[in-house]
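Every protein chain of the complex appears in place save one, which is left out.
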Amino acid sequence: MPEEKSPQSTSEKFTLSRREFVATVGGAAATSAVLSTVDLGVLETPVFAAETPPVDKFHSLITLRVNGDTHRLVIDNRATLADVLRTELGLTGTKIGCSRGECGACTVIMDGRAVYSCSILAVDAQHGKIETIEGMAVGGRLHPLQQAFLDHDAMQCGFCIPGQLMALKAALDRNPNLSREELRYAISGNICRCGCYANIIDAAEQARPVMKKV
Amino acid sequence: MRAFEFHPAHQISDAIRSLDEANGNARICAGGTDLLSRLKDDVDNPERLVCIRTLPDLRYIRNDKDGVRIGALTTLSTIEEDAYVQKQLPLLHQALQVTAAPQIRNQATMGGSICQRPRCWYLRGPFDCLRKGGKECFAVYGENKYHAILGGHLCYIVHPSDSATALVALNASVKIHGSKGEKTVPIEKFFVGPEVNILKENILEDDEIITEVFIPHPAPGCRGAFNKSRERQSYDFALASAAVQCRMSRGVCEDVRVVLGGVAPIPWRSREAEAVVRGKKLSAATIREASEAALRNAKPLTQNDYKVDLTKLLLTKSFQQVSI
Partner (left out) sequence: MVDDEKNQKPTGDQEYEDTVVNIEGRRVTVRTRKVPPLPDWTETEIVGKALPRVDGIDKITGRAKYTYDIQVPYMLYAVAVRSPHPHARVKNISADKALAAPGVHGVMLPQDVASYTTAGLPLLTLNPKYTGEEIAVVAAETELQAEDAARLVKVEYEELPFVMDAELSKSDKSPVKFFPEGNFIGGGFGRHPIGKPSVYSRGDVEQGFKDSDQVFEETFTTQPQQHSCMEVHGTLAQWDDDQLTVWESTQGVYGVQEEIARVFKIPLSSIRVIGTHMGGGFGSKGGAGKQTALAVMMAKRTRRPVKMMLSRHEDYMGVYRPASTQYFKIGVKNDGRLMAIQLKTINPVGAYQSGANWGSCAAMTTEMYACPNVHTEEYAVFTNAPTPSAMRGPGNTQNAWGLEQMMDLIAYKLNLDPIEVRNRNDVKVDQVTNEPYASKGLAECYKMGAEKFSWEEKRRRRNDPAGTKKHGVGVASQIWGGGGGPPATAIVKINQDGSVNLLTGAADIGTGTRTVLSQICAEELGVPVNRIHVTNADTETTPYTLPSYGSITLASSGPAVRSAANDAKKQLFDLAAGSLGVKPDELSSKDGFIFVTRQPDKRMKFESAAAGMPERDLVGRGYRGPNPKGQALNAFGAQFCEVEVDTQTGEVRVLKFVAAHDSGRVINPHTFASQVKGGITMGTGYALSERRLIDGNTGIPVAASMLEYRPPTSLDAPIDIEVYSVDVPYKANNIGAKGVGEPPLIATAPAIANAVFNAVGVRIYSNPITPEKIMLALRDGKTAKQTA
(Lines give C-alpha, C1' and ligand atoms only; values in the text may rest on other atoms or scores of the structure.)
Protein backbone atom coordinates (compact mmCIF):
# COMPACT_ATOMS: atom_id res chain seq x y z
CA MET A 1 0.00 0.00 0.00
CA PRO A 2 1.25 3.51 -0.72
CA GLU A 3 2.49 5.56 2.17
CA GLU A 4 1.59 9.11 1.39
CA LYS A 5 -1.58 10.66 2.69
CA SER A 6 -4.44 10.43 0.31
CA PRO A 7 -6.31 13.51 -0.85
CA GLN A 8 -9.45 14.58 0.89
CA SER A 9 -11.98 11.86 0.48
CA THR A 10 -14.72 12.76 -1.92
CA SER A 11 -17.25 11.63 0.61
CA GLU A 12 -17.50 14.08 3.49
CA LYS A 13 -19.09 11.52 5.67
CA PHE A 14 -15.89 9.61 6.28
CA THR A 15 -13.58 10.78 8.95
CA LEU A 16 -11.37 7.87 8.06
CA SER A 17 -9.87 8.02 4.63
CA ARG A 18 -10.63 5.13 2.39
CA ARG A 19 -6.92 4.48 2.13
CA GLU A 20 -6.56 3.80 5.84
CA PHE A 21 -9.68 1.86 5.64
CA VAL A 22 -8.40 -0.36 2.88
CA ALA A 23 -5.13 -0.76 4.70
CA THR A 24 -6.94 -1.89 7.81
CA VAL A 25 -9.45 -4.10 6.21
CA GLY A 26 -8.30 -5.26 2.86
CA GLY A 27 -4.76 -6.22 3.70
CA ALA A 28 -3.55 -9.73 4.03
CA ALA A 29 -5.00 -10.05 7.50
CA ALA A 30 -8.61 -10.50 6.62
CA THR A 31 -9.30 -11.39 10.22
CA SER A 32 -8.22 -7.96 11.39
CA ALA A 33 -10.36 -6.89 14.27
CA VAL A 34 -9.30 -3.26 14.23
CA LEU A 35 -12.35 -1.11 14.18
CA SER A 36 -12.72 1.51 11.52
CA THR A 37 -14.14 4.86 12.38
CA VAL A 38 -17.06 6.21 10.53
CA ASP A 39 -19.09 9.31 11.09
CA LEU A 40 -22.66 8.49 10.41
CA GLY A 41 -23.58 12.12 10.22
CA VAL A 42 -26.96 13.56 10.94
CA LEU A 43 -29.88 11.48 9.86
CA GLU A 44 -31.82 12.86 7.02
CA THR A 45 -34.84 14.81 8.03
CA PRO A 46 -37.84 12.64 7.51
CA VAL A 47 -40.39 13.73 5.01
CA PHE A 48 -43.98 14.01 6.05
CA ALA A 49 -46.03 13.75 2.92
CA ALA A 50 -49.34 13.71 4.68
CA GLU A 51 -50.60 16.10 7.26
CA THR A 52 -50.48 14.83 10.79
CA PRO A 53 -53.76 12.99 11.24
CA PRO A 54 -56.03 13.65 14.19
CA VAL A 55 -56.09 11.30 17.12
CA ASP A 56 -59.37 9.58 16.49
CA LYS A 57 -60.31 5.97 17.12
CA PHE A 58 -58.21 4.81 14.20
CA HIS A 59 -55.13 6.81 15.17
CA SER A 60 -52.97 6.97 18.25
CA LEU A 61 -50.44 9.26 19.81
CA ILE A 62 -47.45 7.14 20.60
CA THR A 63 -44.04 7.38 22.18
CA LEU A 64 -41.23 5.34 20.69
CA ARG A 65 -37.78 4.88 22.13
CA VAL A 66 -35.35 4.29 19.29
CA ASN A 67 -31.56 4.23 19.56
CA GLY A 68 -31.76 6.20 22.78
CA ASP A 69 -34.02 8.91 21.38
CA THR A 70 -37.63 9.39 22.31
CA HIS A 71 -40.13 10.23 19.61
CA ARG A 72 -43.75 11.27 20.03
CA LEU A 73 -45.96 11.04 17.02
CA VAL A 74 -49.46 10.38 15.81
CA ILE A 75 -49.90 7.31 13.70
CA ASP A 76 -52.52 5.18 12.02
CA ASN A 77 -53.16 2.23 14.32
CA ARG A 78 -52.32 -0.05 11.45
CA ALA A 79 -48.79 1.27 11.01
CA THR A 80 -46.19 -1.30 11.90
CA LEU A 81 -43.01 -0.48 13.75
CA ALA A 82 -41.12 -0.91 10.46
CA ASP A 83 -43.44 1.56 8.71
CA VAL A 84 -42.96 4.17 11.39
CA LEU A 85 -39.20 3.75 11.63
CA ARG A 86 -38.89 4.16 7.89
CA THR A 87 -41.55 6.63 6.92
CA GLU A 88 -41.94 8.79 9.99
CA LEU A 89 -38.47 8.66 11.53
CA GLY A 90 -36.51 8.36 8.28
CA LEU A 91 -34.62 5.33 9.59
CA THR A 92 -34.65 3.54 6.27
CA GLY A 93 -31.81 1.23 7.19
CA THR A 94 -34.53 -1.07 8.42
CA LYS A 95 -35.91 -2.68 5.27
CA ILE A 96 -39.18 -4.36 4.49
CA GLY A 97 -38.83 -7.41 2.28
CA CYS A 98 -42.13 -9.21 2.76
CA SER A 99 -44.15 -7.35 5.39
CA ARG A 100 -45.29 -10.71 6.77
CA GLY A 101 -42.51 -11.63 9.17
CA GLU A 102 -41.13 -14.17 6.72
CA CYS A 103 -37.86 -12.73 5.42
CA GLY A 104 -36.06 -10.88 8.23
CA ALA A 105 -35.09 -7.70 6.36
CA CYS A 106 -36.99 -5.67 8.96
CA THR A 107 -35.21 -7.19 11.96
CA VAL A 108 -34.56 -4.74 14.79
CA ILE A 109 -33.66 -5.32 18.40
CA MET A 110 -36.33 -4.76 20.99
CA ASP A 111 -35.40 -5.13 24.62
CA GLY A 112 -32.37 -7.14 23.60
CA ARG A 113 -34.18 -9.55 21.32
CA ALA A 114 -34.26 -9.69 17.55
CA VAL A 115 -37.78 -9.11 16.29
CA TYR A 116 -39.52 -8.58 12.97
CA SER A 117 -40.51 -4.92 13.04
CA CYS A 118 -42.99 -5.50 10.21
CA SER A 119 -44.93 -7.79 12.50
CA ILE A 120 -45.32 -5.48 15.47
CA LEU A 121 -47.76 -2.63 15.41
CA ALA A 122 -46.02 0.64 16.23
CA VAL A 123 -48.72 1.39 18.77
CA ASP A 124 -47.79 -1.90 20.41
CA ALA A 125 -44.05 -1.19 20.40
CA GLN A 126 -44.16 1.64 22.90
CA HIS A 127 -43.06 -0.37 25.87
CA GLY A 128 -39.84 -1.48 24.27
CA LYS A 129 -36.34 -0.15 23.88
CA ILE A 130 -35.64 -0.33 20.18
CA GLU A 131 -32.29 -0.53 18.45
CA THR A 132 -31.96 -0.20 14.70
CA ILE A 133 -29.03 -0.50 12.32
CA GLU A 134 -28.55 3.27 12.53
CA GLY A 135 -27.66 2.90 16.19
CA MET A 136 -25.11 0.15 15.70
CA ALA A 137 -21.94 2.14 15.08
CA VAL A 138 -21.62 3.83 18.44
CA GLY A 139 -19.56 7.01 18.64
CA GLY A 140 -18.64 6.79 14.99
CA ARG A 141 -16.92 3.43 15.32
CA LEU A 142 -18.10 0.46 13.40
CA HIS A 143 -19.42 -2.34 15.53
CA PRO A 144 -17.19 -5.42 15.41
CA LEU A 145 -19.86 -7.23 13.46
CA GLN A 146 -20.03 -4.46 10.87
CA GLN A 147 -16.27 -4.53 10.57
CA ALA A 148 -16.32 -8.28 10.12
CA PHE A 149 -19.01 -8.05 7.45
CA LEU A 150 -16.72 -5.72 5.50
CA ASP A 151 -13.72 -7.96 5.95
CA HIS A 152 -15.53 -11.06 4.74
CA ASP A 153 -17.56 -9.44 1.97
CA ALA A 154 -20.66 -10.54 3.82
CA MET A 155 -23.00 -8.61 1.55
CA GLN A 156 -24.05 -8.41 -2.04
CA CYS A 157 -27.02 -6.25 -2.85
CA GLY A 158 -27.02 -5.33 0.83
CA PHE A 159 -30.76 -5.11 1.30
CA CYS A 160 -30.97 -7.87 3.92
CA ILE A 161 -27.75 -6.89 5.66
CA PRO A 162 -29.12 -4.52 8.32
CA GLY A 163 -31.48 -7.31 9.39
CA GLN A 164 -28.70 -9.89 9.42
CA LEU A 165 -26.56 -7.59 11.57
CA MET A 166 -29.40 -6.97 14.00
CA ALA A 167 -30.14 -10.68 14.34
CA LEU A 168 -26.51 -11.51 15.00
CA LYS A 169 -25.96 -8.64 17.38
CA ALA A 170 -28.92 -9.67 19.48
CA ALA A 171 -27.78 -13.27 19.53
CA LEU A 172 -24.14 -12.54 20.36
CA ASP A 173 -25.02 -9.91 22.94
CA ARG A 174 -26.96 -12.58 24.78
CA ASN A 175 -24.36 -15.26 24.30
CA PRO A 176 -20.94 -14.40 22.92
CA ASN A 177 -19.95 -18.06 22.86
CA LEU A 178 -22.24 -19.20 20.09
CA SER A 179 -20.83 -21.99 17.96
CA ARG A 180 -20.70 -21.84 14.17
CA GLU A 181 -23.82 -23.94 13.97
CA GLU A 182 -25.57 -21.74 16.55
CA LEU A 183 -24.67 -18.63 14.58
CA ARG A 184 -26.21 -20.27 11.56
CA TYR A 185 -29.31 -20.88 13.62
CA ALA A 186 -29.32 -17.25 14.80
CA ILE A 187 -29.78 -15.94 11.24
CA SER A 188 -32.13 -18.69 10.14
CA GLY A 189 -34.99 -16.20 10.17
CA ASN A 190 -33.20 -13.85 7.76
CA ILE A 191 -33.34 -14.61 4.05
CA CYS A 192 -30.41 -13.47 1.95
CA ARG A 193 -31.43 -14.03 -1.64
CA CYS A 194 -27.99 -13.10 -2.96
CA GLY A 195 -26.69 -16.00 -0.90
CA CYS A 196 -24.14 -14.58 1.54
CA TYR A 197 -24.84 -16.99 4.37
CA ALA A 198 -21.37 -18.55 4.30
CA ASN A 199 -19.67 -15.17 4.45
CA ILE A 200 -22.03 -13.90 7.12
CA ILE A 201 -21.25 -16.86 9.36
CA ASP A 202 -17.51 -16.38 8.75
CA ALA A 203 -17.90 -12.72 9.67
CA ALA A 204 -19.81 -13.52 12.83
CA GLU A 205 -17.06 -15.88 13.89
CA GLN A 206 -14.52 -13.10 13.44
CA ALA A 207 -16.59 -10.65 15.46
CA ARG A 208 -17.38 -13.08 18.26
CA PRO A 209 -14.12 -12.77 20.25
CA VAL A 210 -14.04 -9.00 19.74
CA MET A 211 -17.58 -8.66 21.03
CA LYS A 212 -16.64 -10.76 24.01
CA LYS A 213 -13.84 -8.33 24.89
CA VAL A 214 -15.82 -5.15 24.37
CA MET B 1 -55.36 -4.17 6.31
CA ARG B 2 -58.53 -2.34 7.26
CA ALA B 3 -58.81 0.34 9.89
CA PHE B 4 -59.30 -0.78 13.48
CA GLU B 5 -59.49 0.60 16.96
CA PHE B 6 -56.66 -0.29 19.24
CA HIS B 7 -57.53 -1.04 22.85
CA PRO B 8 -54.63 -1.65 25.16
CA ALA B 9 -55.85 -3.60 28.21
CA HIS B 10 -54.29 -3.02 31.58
CA GLN B 11 -56.25 -5.65 33.43
CA ILE B 12 -57.69 -8.95 32.36
CA SER B 13 -61.17 -7.65 33.06
CA ASP B 14 -60.55 -4.67 30.71
CA ALA B 15 -59.56 -7.03 27.98
CA ILE B 16 -62.61 -9.20 28.43
CA ARG B 17 -64.95 -6.26 28.56
CA SER B 18 -63.43 -4.79 25.44
CA LEU B 19 -63.75 -8.11 23.64
CA ASP B 20 -67.28 -8.61 24.84
CA GLU B 21 -68.39 -5.16 23.69
CA ALA B 22 -67.22 -5.82 20.17
CA ASN B 23 -69.54 -8.79 19.62
CA GLY B 24 -67.07 -10.93 17.79
CA ASN B 25 -65.55 -8.05 15.87
CA ALA B 26 -62.46 -7.84 18.04
CA ARG B 27 -59.27 -9.86 17.97
CA ILE B 28 -56.72 -10.34 20.68
CA CYS B 29 -53.29 -8.99 19.86
CA ALA B 30 -50.55 -10.60 21.92
CA GLY B 31 -47.34 -11.24 19.97
CA GLY B 32 -49.32 -10.27 16.90
CA THR B 33 -47.20 -12.14 14.36
CA ASP B 34 -49.94 -14.38 13.04
CA LEU B 35 -52.68 -11.81 13.51
CA LEU B 36 -50.91 -9.10 11.51
CA SER B 37 -50.29 -11.43 8.59
CA ARG B 38 -53.97 -12.29 8.46
CA LEU B 39 -55.01 -8.65 8.65
CA LYS B 40 -52.55 -7.70 5.92
CA ASP B 41 -53.76 -10.55 3.75
CA ASP B 42 -57.27 -9.22 4.27
CA VAL B 43 -58.61 -12.58 5.37
CA ASP B 44 -59.62 -11.20 8.74
CA ASN B 45 -61.10 -7.73 9.26
CA PRO B 46 -61.79 -7.00 12.90
CA GLU B 47 -62.99 -3.58 13.95
CA ARG B 48 -60.95 -3.66 17.10
CA LEU B 49 -57.72 -5.10 18.40
CA VAL B 50 -57.49 -5.72 22.08
CA CYS B 51 -53.86 -5.47 23.02
CA ILE B 52 -52.93 -7.71 25.90
CA ARG B 53 -49.19 -7.11 25.77
CA THR B 54 -49.94 -4.42 28.32
CA LEU B 55 -51.40 -6.87 30.83
CA PRO B 56 -49.21 -7.23 33.89
CA ASP B 57 -48.18 -10.57 35.31
CA LEU B 58 -48.80 -12.85 32.35
CA ARG B 59 -45.14 -13.36 31.62
CA TYR B 60 -43.85 -16.09 33.85
CA ILE B 61 -42.72 -19.65 34.11
CA ARG B 62 -43.52 -20.84 37.62
CA ASN B 63 -42.84 -24.12 39.20
CA ASP B 64 -45.12 -25.28 41.95
CA LYS B 65 -45.80 -28.61 43.52
CA ASP B 66 -48.16 -29.75 40.77
CA GLY B 67 -46.37 -28.61 37.74
CA VAL B 68 -45.11 -25.71 35.70
CA ARG B 69 -47.30 -22.72 34.97
CA ILE B 70 -46.56 -20.64 31.92
CA GLY B 71 -48.13 -17.21 31.66
CA ALA B 72 -49.93 -16.75 28.37
CA LEU B 73 -47.72 -13.83 27.32
CA THR B 74 -44.46 -15.68 27.87
CA THR B 75 -42.57 -15.76 24.59
CA LEU B 76 -41.59 -19.02 22.98
CA SER B 77 -37.89 -18.20 23.25
CA THR B 78 -38.21 -17.62 26.99
CA ILE B 79 -39.77 -21.03 27.35
CA GLU B 80 -37.21 -22.60 25.04
CA GLU B 81 -34.39 -21.20 27.17
CA ASP B 82 -35.93 -22.16 30.51
CA ALA B 83 -33.79 -24.59 32.47
CA TYR B 84 -36.73 -26.56 33.88
CA VAL B 85 -38.27 -26.96 30.43
CA GLN B 86 -34.98 -28.10 28.97
CA LYS B 87 -34.47 -30.67 31.69
CA GLN B 88 -37.92 -31.93 32.53
CA LEU B 89 -39.91 -31.24 29.40
CA PRO B 90 -37.51 -32.11 26.58
CA LEU B 91 -40.43 -32.78 24.30
CA LEU B 92 -41.61 -29.18 24.57
CA HIS B 93 -38.08 -27.87 24.28
CA GLN B 94 -37.48 -29.87 21.12
CA ALA B 95 -40.74 -28.68 19.63
CA LEU B 96 -39.92 -25.03 20.30
CA GLN B 97 -36.45 -25.33 18.83
CA VAL B 98 -37.88 -26.26 15.47
CA THR B 99 -40.73 -23.77 15.56
CA ALA B 100 -40.66 -20.97 12.97
CA ALA B 101 -37.65 -18.64 13.12
CA PRO B 102 -35.72 -17.02 15.99
CA GLN B 103 -37.50 -13.68 15.62
CA ILE B 104 -40.90 -15.33 15.68
CA ARG B 105 -39.98 -17.22 18.83
CA ASN B 106 -38.92 -13.91 20.37
CA GLN B 107 -42.28 -12.36 19.56
CA ALA B 108 -44.83 -15.14 19.63
CA THR B 109 -46.47 -15.94 22.93
CA MET B 110 -47.55 -19.19 24.53
CA GLY B 111 -51.21 -18.28 24.22
CA GLY B 112 -50.89 -17.01 20.68
CA SER B 113 -48.95 -20.03 19.58
CA ILE B 114 -51.74 -22.43 20.38
CA CYS B 115 -54.38 -20.07 18.97
CA GLN B 116 -52.64 -19.37 15.66
CA ARG B 117 -54.76 -20.01 12.61
CA PRO B 118 -53.95 -22.77 10.11
CA ARG B 119 -51.61 -22.12 7.21
CA CYS B 120 -53.93 -23.61 4.59
CA TRP B 121 -53.29 -21.43 1.55
CA TYR B 122 -56.94 -21.46 0.62
CA LEU B 123 -57.85 -20.18 4.08
CA ARG B 124 -55.14 -17.52 3.83
CA GLY B 125 -55.84 -16.60 0.24
CA PRO B 126 -58.75 -15.07 -1.66
CA PHE B 127 -60.86 -18.23 -1.55
CA ASP B 128 -64.34 -18.36 -0.14
CA CYS B 129 -63.70 -21.59 1.70
CA LEU B 130 -65.72 -23.46 4.30
CA ARG B 131 -63.62 -22.23 7.20
CA LYS B 132 -64.38 -18.67 6.16
CA GLY B 133 -68.09 -19.42 5.93
CA GLY B 134 -68.03 -20.37 2.28
CA LYS B 135 -69.37 -23.43 0.55
CA GLU B 136 -66.44 -25.61 -0.40
CA CYS B 137 -63.03 -26.82 0.60
CA PHE B 138 -60.67 -25.97 -2.24
CA ALA B 139 -58.05 -28.39 -1.00
CA VAL B 140 -59.98 -31.56 -1.71
CA TYR B 141 -59.42 -31.39 -5.44
CA GLY B 142 -56.74 -28.73 -5.29
CA GLU B 143 -53.20 -28.36 -4.04
CA ASN B 144 -53.35 -30.49 -0.93
CA LYS B 145 -49.81 -31.67 -0.37
CA TYR B 146 -49.69 -30.02 3.04
CA HIS B 147 -53.22 -30.92 4.13
CA ALA B 148 -54.77 -33.36 6.57
CA ILE B 149 -54.72 -37.13 6.35
CA LEU B 150 -56.51 -37.65 9.66
CA GLY B 151 -59.60 -36.06 11.13
CA GLY B 152 -60.51 -34.10 8.05
CA HIS B 153 -64.22 -33.58 7.76
CA LEU B 154 -65.27 -31.39 4.84
CA CYS B 155 -62.32 -29.17 5.75
CA TYR B 156 -58.75 -30.48 5.59
CA ILE B 157 -56.63 -27.92 7.39
CA VAL B 158 -53.80 -29.05 9.60
CA HIS B 159 -53.16 -27.47 12.95
CA PRO B 160 -50.00 -25.42 12.54
CA SER B 161 -48.71 -25.26 16.11
CA ASP B 162 -45.74 -27.35 17.15
CA SER B 163 -46.16 -26.27 20.75
CA ALA B 164 -49.80 -27.36 20.72
CA THR B 165 -48.75 -30.82 19.62
CA ALA B 166 -46.21 -30.94 22.42
CA LEU B 167 -48.63 -29.61 25.03
CA VAL B 168 -51.28 -32.20 24.24
CA ALA B 169 -48.64 -34.88 24.69
CA LEU B 170 -47.71 -33.34 28.02
CA ASN B 171 -51.32 -33.40 29.19
CA ALA B 172 -51.33 -29.66 29.68
CA SER B 173 -54.36 -27.60 30.53
CA VAL B 174 -55.35 -24.10 29.60
CA LYS B 175 -56.69 -21.45 31.93
CA ILE B 176 -59.28 -19.27 30.27
CA HIS B 177 -60.78 -16.00 31.49
CA GLY B 178 -64.04 -14.75 30.07
CA SER B 179 -67.16 -12.77 30.86
CA LYS B 180 -68.55 -15.79 32.63
CA GLY B 181 -65.50 -16.20 34.79
CA GLU B 182 -62.47 -18.38 34.82
CA LYS B 183 -62.10 -22.00 33.83
CA THR B 184 -59.41 -24.53 33.25
CA VAL B 185 -59.71 -26.91 30.34
CA PRO B 186 -57.54 -29.90 29.47
CA ILE B 187 -55.76 -28.80 26.33
CA GLU B 188 -57.06 -31.81 24.46
CA LYS B 189 -60.56 -30.49 24.98
CA PHE B 190 -59.46 -27.02 23.93
CA PHE B 191 -59.01 -27.99 20.29
CA VAL B 192 -61.96 -28.95 18.15
CA GLY B 193 -62.07 -30.51 14.73
CA PRO B 194 -64.18 -29.37 11.79
CA GLU B 195 -66.88 -31.88 12.67
CA VAL B 196 -67.52 -29.79 15.78
CA ASN B 197 -66.86 -26.33 14.42
CA ILE B 198 -65.74 -25.70 10.90
CA LEU B 199 -65.02 -22.03 11.55
CA LYS B 200 -62.60 -22.32 14.46
CA GLU B 201 -59.90 -24.63 15.73
CA ASN B 202 -60.67 -24.27 19.42
CA ILE B 203 -63.36 -23.53 21.95
CA LEU B 204 -62.21 -20.04 22.84
CA GLU B 205 -65.23 -17.73 22.75
CA ASP B 206 -65.13 -14.19 21.44
CA ASP B 207 -64.95 -12.76 24.94
CA GLU B 208 -62.34 -15.11 26.30
CA ILE B 209 -58.60 -15.02 26.62
CA ILE B 210 -56.07 -17.62 27.61
CA THR B 211 -54.14 -16.53 30.67
CA GLU B 212 -52.04 -19.55 31.52
CA VAL B 213 -50.90 -22.92 30.32
CA PHE B 214 -50.32 -25.52 33.02
CA ILE B 215 -48.15 -28.57 32.50
CA PRO B 216 -48.19 -31.20 35.24
CA HIS B 217 -44.81 -32.43 36.44
CA PRO B 218 -43.94 -35.55 34.52
CA ALA B 219 -44.00 -38.60 36.77
CA PRO B 220 -40.64 -40.17 37.56
CA GLY B 221 -39.45 -42.26 34.66
CA CYS B 222 -41.18 -40.11 32.08
CA ARG B 223 -39.46 -39.49 28.82
CA GLY B 224 -40.50 -37.40 25.89
CA ALA B 225 -39.51 -36.96 22.28
CA PHE B 226 -40.64 -34.73 19.44
CA ASN B 227 -39.75 -35.23 15.80
CA LYS B 228 -40.76 -32.98 12.95
CA SER B 229 -40.20 -33.09 9.24
CA ARG B 230 -40.23 -30.00 7.05
CA GLU B 231 -39.03 -28.84 3.68
CA ARG B 232 -36.71 -26.15 4.96
CA GLN B 233 -34.55 -26.50 8.03
CA SER B 234 -35.82 -23.23 9.42
CA TYR B 235 -39.04 -21.36 9.26
CA ASP B 236 -41.22 -24.12 7.99
CA PHE B 237 -44.36 -25.71 9.29
CA ALA B 238 -44.50 -29.43 9.89
CA LEU B 239 -45.14 -31.78 7.01
CA ALA B 240 -45.74 -34.05 9.95
CA SER B 241 -44.58 -34.30 13.52
CA ALA B 242 -44.83 -36.89 16.27
CA ALA B 243 -44.73 -36.30 20.01
CA VAL B 244 -44.44 -39.16 22.46
CA GLN B 245 -44.48 -38.75 26.23
CA CYS B 246 -43.97 -42.05 27.95
CA ARG B 247 -43.54 -43.29 31.52
CA MET B 248 -41.15 -46.19 31.49
CA SER B 249 -40.64 -48.64 34.29
CA ARG B 250 -38.15 -51.48 33.95
CA GLY B 251 -38.29 -51.16 30.21
CA VAL B 252 -42.05 -51.35 30.13
CA CYS B 253 -44.22 -48.51 28.98
CA GLU B 254 -46.51 -47.82 31.92
CA ASP B 255 -48.29 -44.84 30.51
CA VAL B 256 -48.06 -42.98 27.27
CA ARG B 257 -49.47 -40.13 25.24
CA VAL B 258 -48.96 -40.03 21.50
CA VAL B 259 -49.77 -36.90 19.53
CA LEU B 260 -49.30 -36.22 15.83
CA GLY B 261 -48.88 -32.75 14.34
CA GLY B 262 -49.20 -31.45 10.81
CA VAL B 263 -51.56 -34.22 9.79
CA ALA B 264 -54.95 -33.28 11.24
CA PRO B 265 -57.07 -30.21 11.96
CA ILE B 266 -56.16 -30.52 15.62
CA PRO B 267 -53.13 -31.91 17.41
CA TRP B 268 -54.03 -35.54 16.81
CA ARG B 269 -53.93 -37.78 19.82
CA SER B 270 -53.52 -41.37 18.75
CA ARG B 271 -55.17 -43.56 21.34
CA GLU B 272 -54.73 -46.42 18.89
CA ALA B 273 -50.96 -46.17 19.13
CA GLU B 274 -51.12 -45.66 22.88
CA ALA B 275 -53.19 -48.80 23.30
CA VAL B 276 -50.61 -50.85 21.43
CA VAL B 277 -47.64 -49.86 23.57
CA ARG B 278 -49.22 -49.45 26.99
CA GLY B 279 -47.96 -52.14 29.32
CA LYS B 280 -45.43 -53.42 26.83
CA LYS B 281 -41.74 -53.21 26.25
CA LEU B 282 -40.95 -50.88 23.37
CA SER B 283 -39.58 -53.54 21.07
CA ALA B 284 -39.11 -52.83 17.39
CA ALA B 285 -42.17 -54.93 16.63
CA THR B 286 -44.32 -53.09 19.15
CA ILE B 287 -43.19 -49.73 17.86
CA ARG B 288 -43.96 -50.79 14.32
CA GLU B 289 -47.35 -52.03 15.34
CA ALA B 290 -48.10 -48.80 17.18
CA SER B 291 -47.03 -46.66 14.25
CA GLU B 292 -49.20 -48.68 11.92
CA ALA B 293 -52.10 -48.37 14.34
CA ALA B 294 -51.72 -44.60 14.53
CA LEU B 295 -52.11 -44.22 10.78
CA ARG B 296 -54.57 -47.05 10.17
CA ASN B 297 -57.45 -44.62 9.68
CA ALA B 298 -55.50 -42.17 7.59
CA LYS B 299 -57.35 -40.94 4.52
CA PRO B 300 -54.86 -39.17 2.32
CA LEU B 301 -55.99 -36.67 -0.26
CA THR B 302 -54.71 -36.68 -3.84
CA GLN B 303 -51.22 -35.32 -3.10
CA ASN B 304 -50.38 -36.23 0.46
CA ASP B 305 -50.23 -39.96 0.90
CA TYR B 306 -46.50 -39.51 1.57
CA LYS B 307 -47.57 -38.15 4.94
CA VAL B 308 -48.72 -41.61 6.00
CA ASP B 309 -45.27 -43.14 5.72
CA LEU B 310 -43.60 -40.00 6.97
CA THR B 311 -45.74 -39.84 10.09
CA LYS B 312 -45.17 -43.51 10.85
CA LEU B 313 -41.49 -42.90 10.55
CA LEU B 314 -41.47 -39.85 12.81
CA LEU B 315 -43.55 -41.71 15.34
CA THR B 316 -41.16 -44.64 15.19
CA LYS B 317 -38.26 -42.29 15.79
CA SER B 318 -39.96 -40.70 18.78
CA PHE B 319 -40.75 -44.11 20.24
CA GLN B 320 -37.19 -45.21 19.71
CA GLN B 321 -35.88 -42.11 21.43
CA VAL B 322 -38.01 -42.63 24.54
CA SER B 323 -37.20 -46.33 24.68
CA ILE B 324 -33.44 -45.81 24.93
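Letters A and B mark the chains as written, and numbering starts fresh at 1 in each.
The rule we apply is simple: a contact is a pair of C-beta atoms (placed from the backbone, for glycine too) under 8 Å apart; a residue touches a chain by one contact, two chains touch by 3 or more.
Keep in mind that what you see is a predicted model, and the values were worked out from it rather than measured.
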{"item": "Displayed partners of the chain not shown (whole complex)", "value": "A, B"}
{"item": "Option touching the unshown chain, where A:Val66, A:Ile187 or A:Val210 are the choices", "value": "A:Ile187"}
{"item": "Among B:Thr54, B:Gln94, B:Thr211 or B:Ser229, residue touching the chain not depicted", "value": "B:Ser229"}
{"item": "Residues of chain A in contact with the chain not shown", "value": "1-2, 4, 6-11, 13-14, 17-19, 21-22, 25-26, 30, 36, 38, 40, 46-47, 49-50, 76, 78-79, 83, 86-87, 90-100, 102-103, 105, 132-134, 136-137, 142, 146, 149-151, 153, 155-162, 165, 184-185, 187-201"}
{"item": "For chain B, residues in touch with the removed chain", "value": "1-3, 41-42, 101, 119, 121-122, 125-127, 138, 141-143, 145, 229, 231-236, 239, 306-307, 309-310, 313-314, 317"}
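Just so it is clear, only the chains that are shown with their structure count from here on.
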{"item": "Mean-CA-position distance for chain B and chain A (Å)", "value": "34"}
{"item": "Complex contacts: residues of chain A adjacent to chain B", "value": "57-58, 60, 76-78, 80, 99-102, 104, 107, 113-116, 118-121, 123-124, 127, 167, 171, 185-186, 188-189"}
{"item": "Touching residues (chain side chain B, partner chain A) in the complex", "value": "1, 3-6, 8, 29, 32-33, 36-37, 39-41, 49, 51, 53-54, 75, 77, 100-104, 106-107, 233-235"}
